[in-house]
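Scroll down for the structure; my scribbles are underneath it.
Just one protein chain is left out here, and the rest sit where they should.
Note that the chains take the letters A and B in the order they are written out, and that residue 1 is the start of every chain.
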Amino acid sequence: MENQNLSLNHKPGHIKHDGHNITGFIIFLCSESIIFFAFFVGYSVLKISAPVWYPEGINGIDTKMPLINTVILVSSSFVIYFAEKYLHKKNLWGFRIVWFITMIMGSYFVYGQYVEWSELTFSLQSGAFGGMFYLLTGFHGLHVITGILLMILMLFRSFLPDNYKDGEMGVESVSLFWHFVDVIWIILFGLIYLWQ
Amino acid sequence: MNTRIRRLKKKSFSNTFIIIIAVVLNILISLLMGYWSYSWLPIQASEAAHYVDNLFAFETTIGTFIFLGCTGTMAWILVFNRAPKYDESNGEPLEGNLKLEIVWTIVPLILVLAISTYSTNVNLKLENLGAKIKYNFGAEVPFVEEKKVFDYGPIDVISRQWNWEFVYPNGIHSSELHLPLNNKTNFRLITEDVIHSFYVPAFRLKQDIIPGSVITYSLTPTKEGVFRLRDAMFSGAYFSQNQTNVIVESEDVFYKWIKDTVKKEPQNGLNPAGRLYEKRLKNGNRGWATVKPAPDPKVNEVGSESRPHDS
Partner (left out) sequence: MTIVNYDPRLVKTKDPYPKGPNDWKRFFSFNTDAKVIGIQYIVTALFFLLIGGLLGMLIRGELITPPSDLFDPTVYNGLYTMHGTIMLFLFLFPILSGLTNLLVPPMIGAPDMAFPKLNALAFWLVPVFSIVLLISFFVPGGPASSGWWSYPPISIQNPLGKIINGEMLWIIAISLSGISSIIGAVNFVTTIIRMRAPGMGFFKMPIFIWTVLAAQLLQLLGLPALTGGAIMLFFDLTFQTSFFRVEGGGDPVLFQHFFWFYSHPAVYVMVLPVFGIFSELFPVYSRKPLFGYKFVAVASFGITILSLVVWVHHMFYTGTPMWMRNLFMFTTMLIAVPTGVKVFAWIATLWGGNIRLSTPMLFCLGGLFNFIFGGITGVMLATVPVDIHVGNTYFVVAHFHYIIFNTIAFGIFAAIYHWFPKFTGKMFYEGLGKVHFALTFIGATLNWLPLHWAGLLGMPRRVASYDPEFAIWNVLASIGAFILGVASIPFILNMVSSWVRGKSAPPNPWKAIGLEWLLPSPPPHENFEEDIPTVLNEPYCYGLDKPFVEDEQFYIEKSLKKS
């Protein structure tokens, strides 16, 4: 077929190749938060409509240690923010150290959760309350562990040369995930520990 | 006046004429369907039935009008606007008509609001649903304080996998539900295992029965006869067998039944599911998993599996 009739005096369109990952991740996080909201609604409805909420022998749950855990987790969100700032200023070792501190704080939270679980006198099968308690805290704990694993991955990648040539989307996404895990915990803490 | 304008005026006059005829025809057919719709429903045997049937007839009329209007227009288009073979030319380039689009947004909005209001009023008139009280499953069903006054009751409706048992205030246990005509009767809907549903098509009433709760319910039968009571919420293997009869009788006959039946010796009541399960076991228990049916209820009034029903 002849070529000369094809005029090239139009500008071909250009596809944006970057930025998709953050958009996709934010959309994913919105969806993930709805699972938690579903659990929160379930907890509230079951609590309000139950004739007896706490299992036999339980009058409530201890809030002191979970409160300490909460403070550690919430503070870690500020720490991760500083880690991001170091990376933005291309201060790689500053980033790595502060990032590692975040991981330590997150791990302490998980450890604290485990200690709390081992000292509780009710189980997953202890009525609707037992089920909801372990489901909520366990599901959240899984997300904290996932966050820590993702942070380990980001830490390793920070040692690869030219890792941040196309931007810092991986670190941004994990940081966003960490904040998300934090906000979920704040709501969870209010729901289970404060509303008794 | 030149010929072309005269022809156009004639065309628009005949078009309007056709539209008027079509709309009138549509209205007539819709009203006919609305009238006819009463015959699609079972016998009206409760106070609620009249209200429900009237609402349904109203919806059928409006629905038929909309359906015939839309599909009639489509049929007209398919007859008169078909492209000749190999003709790929464009049609009239109409992009939209703001006035028309607003009209067909507002008019349906008003229509659905009207239907909703009508239905809410019917709901208020029906007044069947009472309270739903949670209790410790397995313990005794709690007594429910009733603010309204009833002519008869409360009758305990106990649903199981897969039979019904009715317990009357004077201690009768029955496999069939006897009710006094024109008496507002209240019930306590109870299940001993999974969710069932108390559904009497002739009454147009259905209420699911939730384990762990007792639901109070009331209704007024307005016609004598035998009507089917069916479990309408899937409840397992022999769910289809979980049916019995509602026998509405005049007050004299009913109170005589009350007096006579309480003296009868308790026997095994209606439980066709039990018979089917025994047959299955005899045939080597072939089939997929099922829980065992509840044992035959011990009842004064055994009822009859072969009793014909009116609706």
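By definition in this document, contacts are C-beta pairs under 8 Å (C-beta built on N, C-alpha and C of every residue); 3 or more make two chains touch, one makes a residue touch a chain.
These numbers come from a predicted model, not from an experiment.
Across the entire complex, contacts from the unshown chain go to A, B.
From the options A:Pro66, A:Gly106, A:Gly127 or A:Gly147, the residue with contact to the chain not on display is A:Gly127. Remark: the omitted chain is touched by one listed residue; of B:Asn123, B:Ser250, B:Asn268 or B:Ser304 this is B:Asn123.
Hidden from this view is one chain, which touches chain A at 1, 5-16, 19-20, 23-24, 27-28, 30-35, 37-39, 42, 45-46, 49-52, 124-125, 127-132, 135, 139. Counting the whole complex, the residues of chain B in touch with the unshown chain are 40-42, 48, 51-52, 55-56, 59-60, 63, 66-67, 70-71, 73-74, 77-78, 81-83, 87-97, 100-101, 104-105, 108-109, 112-113, 115-116, 119-120, 122-123, 126, 129, 132, 134, 137-138, 193-195, 197, 199, 201-202, 204-208, 210-213, 215, 228, 230-241, 243, 276, 280, 286-291, 309, 311.
Rule of thumb we're sticking to: only the chains that are shown with their structure count from here on.
For chain B in complex with chain A, the residues that touch the partner chain are 134-136. Residues 49-51 of chain A are the ones touching chain B in the complex.
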